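Yeah, one chain of the complex is gone here, protein chain that is, but the others are all in their spots.
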Amino acid sequence: AADKGEIDVLNWWTSGSEAKSMGVLQKMLADDGYKMVNDAASGGGGANARTVLKSRIQSNNVPGAAQIKGPQIQQWCDTGLVGNIDQVAQSQNWDKLLAPTIAKGMQCDGHWVAVPFNIHRINWLWINRSVLEKVDADIPASWDDLVATLAKLDKAGITPIAGGGNTWQVATEFDAIVAATGGADFYRKAFIELDQDALASDTMAKSFARLRTIKQYTDPNGTGLSWNHDTGMVVKGEAAMQIMGDWAKGEISNNGATPGKEIACVAMPGSEDTFVYNIDSFEMFQVDSEAKQAGQRAFARTAMSPEFQRRFNKAKGSIPVREGVSLDGFDACAQKAQKAYDKAKSGKALVATMSQDNAEVGAVKGAIFDVIARFYNSDSIKPAEAAKQLAQRVKQAEQMAQL
Amino acid sequence: MAANNPADANDSRTTAPSAWRAMLDVALPKLSLIPTGVASLLFVYGFVAWTIWLSMTKSTLLPTNSFAGLAQYRVLFSLDTWWVSVINLAIFGLLYVLICLAIGLFLAILLDQKIRAEGWLRTIYLYPLALSLVVTGVVWKWLLNPGLGLQHFIRSLGFSGFTFDWLITPDMAIYAVVIAAVWQASGFVMALFLAGLRSIDDSIIKAAQLDGASLPRVYWSIIIPSLRPVFFSAVILLVSLAIKSFDLVIALTDGGPGYSTWLPAIFMYNIGFDRGQIGLGAASATLMMAAVALAMLPMLIAELRERRHDKQG
Amino acid sequence: MSALAIRNVHKRFGDTTVLEDINLEVDEGDFLILVGPSGCGKSTLLNMLAGLEPLTEGEILLNGQRINDRSPRDRNIAMVFQFYALYPNMSVRRNIRFGLQMRKVPRAQQAEIVRNVARILQIEPLLDRKPAQLSGGQRQRVAIGRALARDPALFLFDEPLSNLDAKLRVEMRTEIKLLHQRLGTAMVYVTHDQIEAMTLGNRIAVMNEGRIQQLGSPQDIYDNPVNRYVAGFIGSPAMNFIPCDLVGENGALSLSLSGAGGPAHLPLPEALRARLGAQNKTRVVLGVRPEHVTPAGPSHDSAVDCTVRVVEPTGPDTYVFTQVNEVEVIARCTPGQAPAPEETLALNFDLSRAVFFDPDSDARLA
Amino acid sequence: MSALAIRNVHKRFGDTTVLEDINLEVDEGDFLILVGPSGCGKSTLLNMLAGLEPLTEGEILLNGQRINDRSPRDRNIAMVFQFYALYPNMSVRRNIRFGLQMRKVPRAQQAEIVRNVARILQIEPLLDRKPAQLSGGQRQRVAIGRALARDPALFLFDEPLSNLDAKLRVEMRTEIKLLHQRLGTAMVYVTHDQIEAMTLGNRIAVMNEGRIQQLGSPQDIYDNPVNRYVAGFIGSPAMNFIPCDLVGENGALSLSLSGAGGPAHLPLPEALRARLGAQNKTRVVLGVRPEHVTPAGPSHDSAVDCTVRVVEPTGPDTYVFTQVNEVEVIARCTPGQAPAPEETLALNFDLSRAVFFDPDSDARLA
Partner (left out) sequence: MTSRVDPGRRRFSPARLLIYAVLILAAAYYLLPLYVMLVTSFKTLEQISNGSLLSLPSPFTTQGWLDAWGTACTGVDCSGLHRYFWNSVAFTLPAVLISTGVGALNGYILTKWRFRGSELFFGLLLVGTFVPFQMFLLPMAWTLGRIGLANSIAGLILVHSVYGIAFTTLFCRNYYVNVPDELVKAARVDGAGFFTIFWRIILPLSVPILMVSLIWQFTQIWNDFLFGIVFTSGSQHPITVALNNLVNTSSTGIKRYNVDMAAAMITALPTFIVYIIAGRYFVRGLTAGAVKG
């Protein structure tokens, strides 16, 4: 039956729920008469997939769609190699279904070139309630509250925060901290507009200082271990909290707890209004045959269909990117996220995450990561110094990108 | 006996001097090297040239031909990550090569003493090479993690003061990488040496024993010097492995803590492909290649020259 | 107490028995020559003495101490290998010096010794070459040098001069002899060279098929071989063995030899007559060396006329191949006396130097 | 047309000149012996003939065709290597058969040839062994076997018998000689053995320092060496060289030799007298072989009295070492004539066989 068209999809989703969801997509397409070839290349947070994409382009073996995030969508657009799905977007009326910030990201030169799948919230704090009870503390409501609670936990001999030293994990924490410290506008100025003053500002310095505070309450032995391990520690009560995106829910249920119940999901104190989001999206590439173009259209159409959005996002722990999809059967934290999303959208507090490639191109993100990593691993660097470095490295990276 | 030979079988060859066969004798060895030569010219030197060219362009996501002069190099030199990678390579490379050689040779010599279970031991020493680093990296990560692995284990035996936390200490993490890397490659170096040992004439060893040399001395003065070509192979191999060490570091530390265990290969992959700065990645590759070639050149020349000299004899 | 004692030594490689019940004593200052056909186990025996091959049975004593289980380096033995076994990675100089270094000889002395050895062996210009750059004879000299440099309790030489030219060989032979006289160290020396065997040692052991056939002084073995094997093995060209009948009465026993003409009857010397007569044999094998078969002077009456088949001049002597009693007999002449092929030559057999064997058992009769 | 012609051949290894302007012709059916001191370039020359070493200069012709650039396998030459070079991975049988397989000899015939060769070389029981399991002589025989199995245009032998015992050596020598007679194939044969050199070939080339010193028939070289080097090199024990004065008038030239007593004056034979006198020398070097220095009979008047220093019995002969004109002189006696050391012995010098050299240039005078 698969003869109406075909699409070759390059992605790095290979495990568990993600892979199953891709399977669902493949099946839905097949039922419609389209063949989807799943070309998975996991590893390195998408680094391998990005490499494969480049070599496939070099060898003239361009995929129909590839998993590409954030500003990289625009970057690829500049190469003139991308395909066009205006037809689908118009017929499904994507303008209405997607938040404007998000919609903008999927377009280039006024054309739709990419399809979004989901929305993750980054600035979550996951807390083991029973551990807090042990030290007689409440869910922290403010930064100071948080620090006080951390100190208490520390004294009680419980690891306050489970956090690996992986740079992307630290950056995720930093994402939440910056959102909590400077608010959405500051976050946007710094990480999306890359405003030099914002980057070098005192607020940024303060954020760095807070990062160091968090580090002090992090188990050093966690360095290098995966975030799953940290989540497990929280569930088991060996650690009290973790700052992590809402994909942590999967691991929480995996360890026999229910997100929202034993493990509370709260926004990073101070960032309750802000929604730092991570969107996974697929960009189309120019393909020569009609069958392949038809495949691209079907892929985009199906991905945005309510049914797929529900099934996919429920499994993945995110919320649908398409608005107006019922959240029936989604867990408490998802419901909470949806509310936060709605609120942030209207309050213009919806910002793309820096830590997950949604906010800036690779070179700039890399520069930010480098500064964060250096700061995090060397206590002799002062927060203000780090902020200054951040501004400087970001500037250099921007120049490089436009060399 | 000879008289019974069919005279015709070879007479035709003697009488008809096959000049072409003589030429073939001279040409055949060279002809046989052509495939290798062409492949190497194209797939190594051609690509190297291309890389050098890329390093002088503004290439970002994809290679382009927009000339940028030495701008990429200037940026490269300003990056802390680059210098960390380079210094790491120096530390890691040196330790890795030396320790692998030492362990490999040592084990090979011990295994060469008519050991009963030689076959099994050899396989045990070799097997790390067979396992995908994607996974063994995880195991080493656990083992070297103070909270989970050896430190934890030894402390739980009652030695509470025992500390082994290299992996999570930015300044020491590269040494932890060395441990796992040595674990992986030393077995192969052992095999290389063992093969070399097996090619040495027994009677020479006997003669040395008669000369009063102890077994260690026999190895030191006679056998190991005869293994010089093997050393050469092993060093080249290990240096090449060190330069290409990628999977292991990614799996073990993912370059961390921070970027404290980055190596040039990681730098290049990360910068060139993940971050989309191919020009910069190419510049780093070019520099590293040049540096390694320069570092290896004396050894290369010495070895090749020495061999030619021996051959005269 | 003997310097070296070999007691009931056996050696097998798998199923092949190479040495069988070897017993030998080598005294302080002895120079023992080992000879025997190719493959009879000479090298194997030396290897066992040096500790490089395990014994299958038996024991070896060096200066009274059992050394079966002692490692080669603790035996203090120097050996020249038949296959040289030079250290390929070392220059000639270092090859020679290595044993000295191992024995912790002072550096200055090492240099001195190397210089000396190199001079004796005429390899001074080669000291800095690698073994691969040497000719066959040069390698062999280096191998000798390695042993000579040392000061061991026992020297073992395995055909050490086989690749040297005659002139050099004589010189080396003299050097080894001088060395032996100077040091008095016991030596065991394998050679295929008759002259070396006869002149170098004070005792010769003739081996065959893994056993020692005869042990004795060179002259004794040459003159009084215990059996036909030894008689034939020692001496070159080999001894002539002529089966012949004993004729005549006990009182005047004589040998019947027929060459070109009818049978001649050669009377046996007194001493032999008695000994052979006692054995009551009528058919014996006469063993007589070529140098005792010479052209007869004109006044000889018991000469045997023979037809010359081949004449082989070797320089100092010319060998004449003829037939007596239907077997080939070699006679030695001076080049001047040499006849032409097909000529008839009267040969004189010096029976006073002849020996006799049993045609069946090959044992010596007289 | 000569089977093999070597023209102006030079060979250098780096800076060392090993062969210099070698010229040789080997005719169909020739058997050429190469002798020379260790390291003089014999093996190198054979290697070049076989095509295994490139020439530095000159050319080589086989059956009239220039083969400098021809590959070894198209030269159709068989060679026995000084260092055996057996294929260690192959059994003895396969070692011998290898060359036949390469020449596409039918299988049945191969087996036949191997059997034959093995019989001649007495290595039948060893056919299934690997080289490492053989003794020195056995390996050498396999190496010979590999060459004999072939049917080449030229045989090269590099000291093929050096590790064999005397008895076997004589047998092998005979076999090689028979082979040569049967096949008529040209042969070049390196040896250090005087007997082999004298008896095996029809021509000998004496090499020294990379040059050919003399080329001639064995007897010629033995009797008429062109210079002192050749004279001293051929013959064992070596020729005695005695520097001495020529005394007396042209008409009655005689040699002054002093041993134990005062100088004796030995009149020169007629022929020599003329030739030597023509050169107007007063001091010459007398070259006389040991076999021409013999104990003088009682009736001799021109004997030289000498003191015996060392007596060396070798079996057939006994050599007596004495001093004449202050140099060592070796005389040959039969064992029966041998004196005891320190005795005085009257020696007879057979001057009719003597040769004379220039003391300065070492060139032959007469």
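A few points about this structure:
Residue numbering begins at 1 within each chain, and the chains themselves are lettered A, B, C and D in the order written.
FYI, contacts are C-beta pairs under 8 Å (C-beta built on N, C-alpha and C of every residue); 3 or more make two chains touch, one makes a residue touch a chain.
All values derive from a computational prediction rather than experimental measurement.
Only one of A:W227, A:F299 or A:F375 touches the chain withheld from this view, namely A:W227. Interface residues of subunit B with the unshown chain, by the touch rule above, are 10, 24-25, 28-30, 32-33, 35-37, 39-40, 42-48, 50-51, 63, 103, 107, 110-115, 118-119, 121-132, 134-136, 138-140, 142-143, 148-149, 152-153, 183, 187-188, 191-192, 194-196, 198-202, 205, 209, 215, 226, 229-230, 232-233, 236-237, 239-240, 243-244, 246-247, 264-265, 268-269, 272-273, 278, 281-282, 285, 288-289, 292-293, 296, 300-301, 304-305, 307-308, 310-311.
Subunit A residues in contact with the hidden partner, per the touch definition given at the top, are 8, 10, 12-20, 22-23, 26, 37-46, 48, 51-52, 54-56, 58-61, 120, 168, 226-229, 232, 236, 245, 247, 250-251, 254-256, 316-317, 356.
Mapped onto subunit D, the interface with the missing chain covers residues 47, 50-52, 71-73, 76-79, 81, 83-90, 98-99, 102-103, 130-134, 136, 139, 146, 150.
Here is the rule we use: only the chains that are shown with their structure count from here on.
Rounded to whole angstrom, the centroid-to-centroid distance between subunit A and subunit B, based on C-alpha atoms, equals 39 Å. We define each chain's centre as the mean of its Cα atoms; on that basis subunit A and subunit D are separated by 94 Å. Counting only residues that touch two or more partner chains, subunit C has 83, 133-134.
Checking each pair of chains for touch leaves A-B, B-C, B-D, C-D. Partner subunit A is touched in their complex by these residues of subunit B: 58, 60-63, 68, 71, 75, 78-81, 134, 141, 145-148, 165, 167-168, 170, 250, 252-260, 269-271, 273-280.
By the touch criterion given at the top, residues 13, 35-39, 42-44, 82-83, 133-138, 140-141, 158-159, 162-170, 192-195, 198-199, 218-219, 222, 232-238, 289-291, 312-317, 332, 334 of subunit D touch subunit C in their complex. For subunit B in complex with subunit C, the touching residues are 201, 203-204, 206-214, 217, 221-222, 225-226, 228, 310, 312-313.
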